[in-house]
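Note that this is a trimmed complex: some chains were dropped, and none of the rest were shifted.
As written, the chain order gives the labels A and B, with residue 1 at the start of each chain.
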Amino acid sequence: MTNAEALAPFLPEGRGMLLAYDHGLEHGPTDFDERSVDPAHVVDLASKGGFTGVVLQLGVAEAFYGGRTPLVLKLNGKTRLPGGEPVSRQIATVDDAVRLDASGVGYTIYLGSVHEPVMLREFAGIRRAAREAGLAVIAWIYPRGAAVLDDTAPEIVSYAARAGLELGADAVKIKYTGDIASFRWAVRAAGPTKVFMSGGPKAKTDVAFLRQVRDILDAGAVGVAVGRNVWQHDDPEGFAARLRALVLHDKPLEEVLPR
Amino acid sequence: MTNAEALAPFLPEGRGMLLAYDHGLEHGPTDFDERSVDPAHVVDLASKGGFTGVVLQLGVAEAFYGGRTPLVLKLNGKTRLPGGEPVSRQIATVDDAVRLDASGVGYTIYLGSVHEPVMLREFAGIRRAAREAGLAVIAWIYPRGAAVLDDTAPEIVSYAARAGLELGADAVKIKYTGDIASFRWAVRAAGPTKVFMSGGPKAKTDVAFLRQVRDILDAGAVGVAVGRNVWQHDDPEGFAARLRALVLHDKPLEEVLPR
């Protein structure tokens, strides 16, 4: 199975937009409002917004996933509370993903942490099991820890992208470097491993965010994995429609920007 | 199996009150008096007081549990003695729980400890085994460690509640935030994961404690898990009756308060 085959459920026509919703564990409900705190609302939004994938932790997936959008089951996780070098350990399995009818699994690697070896090893085991089960493997690769001064520096982001290829991820989720040229290099470094841009915190304006998305698509990324920029939006469905126009239909920025 | 189904033995009519008695390991017998040091007395009290569950460590359960009240077997534990970041490791198994005819298992997670990853992983394994065995899984989620400044801050308590949902706990036991509104948010963050308030140390007055219980019920919690407030009470059975009136029969506070 090639990585393109593995990723097919998430990349109709070769592009994809994933709705990430593992913030309840990673950040706590402080990210949520009355609507977005409800997994049913967000899972529904994934469907209505035409997302090509939804990313959930095991507990939320078991209680709320209904099969309308391809599922990426997140297999590791941590809270934002502990100090020290970051590490996120496996808490769900590929078997869980199969049981829940997921199409892929996600795993976060904090590249540069002193705990990097633990995560590289765990990822390798997950990748092996996922390959056997025919599931896509998406690596959240976030350089972090005392050794990483700037996690959006081009050299660091392209390192993350390349690590995804070397480790055999079907796709990586990485941060934006800030300019097309350096992000294009990151995409090139990833080779056949597909690149999703990580949405990050809510952007100040829709224009700023959409411009970024247009940039990374032009740089060769297959799409975005977004969370707060969608479900913290006043009009999530409207914003999702703009994203679809950009990502899935490859519209030019001017056709997509709000007037 | 939904979490409501799993919790059914502990939640007749959707409400429950658990009598916790693992303090011998967690705190030492300093919490006990001549009566409460005797597990037979407390297990009897669980039954006579109409509690819907009793929480015991393996050694006590093997020697004293008689089946009159549904059992939550606590699967991890520690003493209060060691310094450093808190960690509590698994010392009993789901198989032990099945053998003892327990209806559920309990596991404490010190969210925010540098040992958080160890406990998240161990909990995940326990949850898997418990699901297969048809037992309820109740997570004691206590943010603690150098990174946690205030473990009853609303943001922290709601984080604990939400982590329970994300990790797939059937229920969580969390501390009271101090006001209904913020506790309601915590309950909402937990979604389908049921919320028990942790009783904590003996309250100064019955009124103070019962008012708290009324608050958390109004905020949507399914009940309380209490220990010292009951078995350190001068009249444990009388106090349990008041709790029953509030929790199980949903009486207004004024009907329940001591005159």
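Simple rule for what comes next: contacts are C-beta pairs under 8 Å (C-beta built on N, C-alpha and C of every residue); 3 or more make two chains touch, one makes a residue touch a chain.
Nothing here was measured: the structure is a model prediction, and the numbers come from that model.
Of the identical chains in this model, 2 are shown in place, and the full complex in the file is built from 5 copies.
The working rule: only the chains that are shown with their structure count from here on.
The distance from the centre of chain A to the centre of chain B, with each centre set as the mean of the Cα atoms, comes to 36 Å. Those residues of chain B whose C-beta lies close enough to touch chain A in the complex are 2-3, 111-114, 116-118, 120-121, 123-124, 128, 143, 145-148, 155, 158-159, 161-169, 185, 188-189, 191-193. In the complex of the two chains, the chain A residues touching chain B come out as 22, 24-25, 28-30, 32, 34, 37-39, 57-60, 62-63, 77-79, 81-84, 87-93, 96.
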